[in-house]
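Before anything else, here's the structure in question.
All protein chains but one are shown in place.
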Amino acid sequence: MALDLLLESIATGLLIGGFYAALSVGLTISFGLIDIANVAHPAFIILGAYFALALSQTFGIDPIIAGLLLVAPFYVIGNALYLFYSNTFERRGESSLAGLVLFFGLLILLEVGMATQFGVGLKALYSAYGSVAVSFGPLLLPLRFVYSFVAGVAAVIALELFLSRTFRGRAIRAVAQDAQAVSLMGAKPETIRLIAMGVSIATAGLAGGLVLAVGPISPYQDRLLIGRVFAVVVLGGSGSVVGALLGGIVLGISENIATIYLGAGWSLAVSAVILLLVLALRPSGILRR
Amino acid sequence: MKRNLAPMYLLVSLAFGAILPVFYKQPYFYFASYIVLQYVALSVAWNLLGGYGGYLNFGTSAFFGVGAYVSAYLFNSLGIPEVIAILAAGAVSALFGVLIGYSSLRLRGVYFAIATLAATTLVQSIVLNTPALGSAVGLYIRFPAAPAIYGNLIELLFVAMFGISVVSIGLSYWIENSWIGRGLMALRDDEQAAETLGVPTFRLKLYANVLSGFLMGVVGSLYPLYIGYIEPYSIFDLGISFNVFVMTFIGGIGTWQGPIIGALVLGSIQQAASVTVTSQYNLAVVAAAMLVFGIFSPGGLKGIFSRLFGKRSTGTVN
Amino acid sequence: MLDAKGVTKNFGGVRALSDVDFRVEKGERLGLIGPNGSGKTTLLSIIAGTIRTDKGRLAYKGRDITRVSPHKRAKLGIGRTFQIPKPLSSMTLLDNVIVPLVFIRGLHNKDGETSDVALELLQQVGLSAKASLRPKQLTQLELREMELARALAGKPELLLLDEVLAGLTSGEADDVVELLRGLNGRGIAIVMVEHIMRAVMGFSQRIVVLDFGVKIAEGDPEEISNDPEVLKAYIGE
Partner (left out) sequence: MASNQSVLSIENLQAGYGGVRVLHGVSMTVKERSVTVLLGTNGNGKSTLLKCLAGLVTPDAGSAKLSDDGAGVELAGMHPYEIVEAGVSLVPDGRRLFPLLTVEENLLMGAFKKSARKRHKENLKSMGELFPVLRERKGQLAGTLSGGEQQMLAIARALMSNPKLLLIDEPSLGLAPIVITKLMSTIKELRDKYGLTILMTEQNLPQAAKIADWGYIMVHGKIVFAGDAQQIHDNELVRRYYLVG
């Protein structure tokens, strides 16, 4: 019985890990590859969730499909964000630290904007599979987690392919290693970063759909995600998309195990402890640059 | 010569704060001023590491909250005298600063910023899961008796917060002009060069974080008495951290006057606005103001003042 | 005075230094030369402590300093300049020089005395007229002179110079070399990393040659300029 419970929580943790990976891959690209510590990333995810809710309710579509529809507009938002950032902070030669000013401000603005526009209360979409569970051998798994896991893993695979198989994707990885050498290859580093930020925010659009598929949403929910997404990125090693998937799974399983042994109230503390520990012990992924 | 006058300014200010409520009676003034002064002290404390050292702390509310909960628990549940509870709150908060510092102050500043965000979540979780601290329900504070000289508790709290602010400002002024401030500014400019020039960079960052944490804890320790009831969501609110950060930024980061100007101006506007507008818009205005300043005047209000002043003084020379 | 044994450094699988033994005598003038990328700057950084060696040990005045932090080494008397100057950009030149006076020499800035000492140091490198300017207003050349003044402020006994002469005209270079000779006359040991052969050959009593992270030769300037290994490294075969 106890073993069953453990097994089930590990399985659920794994599924949630795929979901966390989807929330974090965008940050892996912005923070890990182009050194933009976008603390507002989770706020963009929640914004995506509200848009997905509107789309789902208007057209009667699945929230995950709605998230996919948001990819293109969020890409453009990411482009705009980068242009704003590069023209105000980056161009002044200020480091990523100064950029935090912008993104912290944006985080608060987005929260307030959502709270006034959509109300502070919880909103939920009652989808057909919202409360359905599938049995998988002896395990009973919530279908909404299964779907978000599949979508999350698919997003990670798609991004990995993009980063390794396309000219632009490779350039994004290259620009993190040596921007000047990238310009010697005939690519404009600013354009590459513009694309990267677009992709980063585009994933937040999709992730918004997943957040909506998994549970109810509220305007300040991003605060529950900040510690988690940064823990995933740092755990996975900055800049590694596949690392984000592994980091997500580690976090998902740890949270679920903590829930069993310590109680549900502690799940939020898990990511914070992981983040602080990883920073303190400094594995190779987060070495000072 | 200036230096000799500094302790006198300090004493005169303290005396002014202590005497004011005896002569001037206006309950709302003290009620509102307490919050403004609280932000002055928090911003000045934040500036020690953030302004001089360039390491941005996004977890002001965590330090503030640790102070609030420690003092609330000590004088509520254990009946320990307020003054000791306040100092204990500062000490625990300082210890918290040591822990975060050891975890992330050896890394790039971005990691410190993220670590402070995570630390906020962590202490909030701890409080939420500790019944002795009221969990999610919160703690009601048993008010102590009002002191004899002042009419009510708020006036006393005003005097105390006034004193804390003045002492924080004094400390900040001293640090800015001492070897600690010089070392912090050196490492803010270039850590490697600073080390080569003999600056013990990690130790200074840790000092600044601990002192800053101590002051924030002391500030937080009075808050339960002011508000009467504390619960983890409002105490550990990111909005507090954000306010402090923006006030310092808008006032003029890295100078002792900057955080005072910023907190006085923005804090007063917020207090005035909170009568009429909801707190949501309040924060939005702050965020918007920060972005505007971030883009057009990185030096903040202090920068604008000194530019105006600078122009005028060259004018008179001509 | 300084005795480094078996210094080895890898950067992400790329070997920058392998098993280098490096020794500096008290009051010595030592030239450290080698082609670009041969590991000279890495070796200086390892001596100054900003980079830790992967293997081997460093002893300074008989004391093991392998794990000692850079600011403590500065206090022990090891001073350095950077190849690409690292000014403290928010401070004036004078304040840049005051930082080591306060942190290494333990002078206080209460009275004007410390400023006087700083000004004197700036004068030595010919920058006293620009003491109140900020680094942004200086040329690269002046920044390098400021680096020298800053390093001298710590009263070093071992001075590590990373290409202080680069970009100087031969007249200017002669002036700096003259200044360095004077310092050396006061007992400061100087390690000079330099590309300008004429200057480094004329200045040094002993020369160490690095190539691809390996020490390939060591000797007086005369020996070095006739050493076939060195010719090979510089000119080829």
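As written, the chains take the letters A, B and C, and residue 1 is the first residue of each chain.
In this section, contacts are C-beta pairs under 8 Å (C-beta built on N, C-alpha and C of every residue); 3 or more make two chains touch, one makes a residue touch a chain.
All values derive from a computational prediction rather than experimental measurement.
**Q** What are the shown chains in contact with the chain that isn't displayed?
**A** When the entire complex is considered, the left-out chain reaches A, C.
**Q** Sort through A:69, A:107, A:171 or A:274 and give me the one touching the missing partner chain.
**A** Final answer for the missing-chain contact: A:171.
**Q** Can you work out which residue in A:140, A:181 or A:264 touches the chain that's missing from view?
**A** Hidden-chain contact among the options goes to A:181.
**Q** Even though one chain is hidden, which residues of chain C still touch it in the full complex?
**A** Touch with the absent chain occurs at residues 12-14, 35-38, 138-143, 163, 166-167, 170, 195-198, 201, 211-212, 225, 232, 234-237.
**Q** Tell me which stretches of chain A touch the chain missing from the display.
**A** 164, 167, 170-171, 173-174, 177-178, 180-188
The rule is short, and it goes like this: only the chains that are shown with their structure count from here on.
**Q** Chain contact graph: line, ring, star, complete or other?
**A** Topology of the interface graph: linear, an open chain of contacts.
**Q** Using C-alpha centroids, which chain lies at the maximum separation from chain C?
**A** Looking at centroid distances, A is the chain farthest away.
**Q** Taking every chain's C-alpha mean, which one sits closest to the mean of all protein C-alpha atoms?
**A** B
**Q** Any chance you could list the residues of chain A touching two or more other chains?
**A** As it turns out, chain A has no residue touching two or more other chains.
**Q** Under the stated contact criterion, what part of chain B meets chain C in this complex?
**A** Those in contact with chain C are residues 3, 179, 182-183, 185-186, 188-190, 192-201, 254.
**Q** So in the complex, which bits of chain A are touching chain B?
**A** 37, 39, 88-89, 92, 95-97, 100-102, 104-106, 108-109, 112-113, 115-116, 223, 226-227, 230-231, 234, 262-263, 265-266, 268-269, 271-273, 275-277, 279-280, 282, 286, 288-289
**Q** Going by the contact rule set out above, which residues of chain B touch chain A in the complex?
**A** 54, 56, 58, 100, 102-104, 106-111, 113-115, 117-119, 121-122, 124-126, 128-129, 238-239, 242, 245-246, 249, 280-281, 283-284, 286-288, 290-291, 294-295, 298
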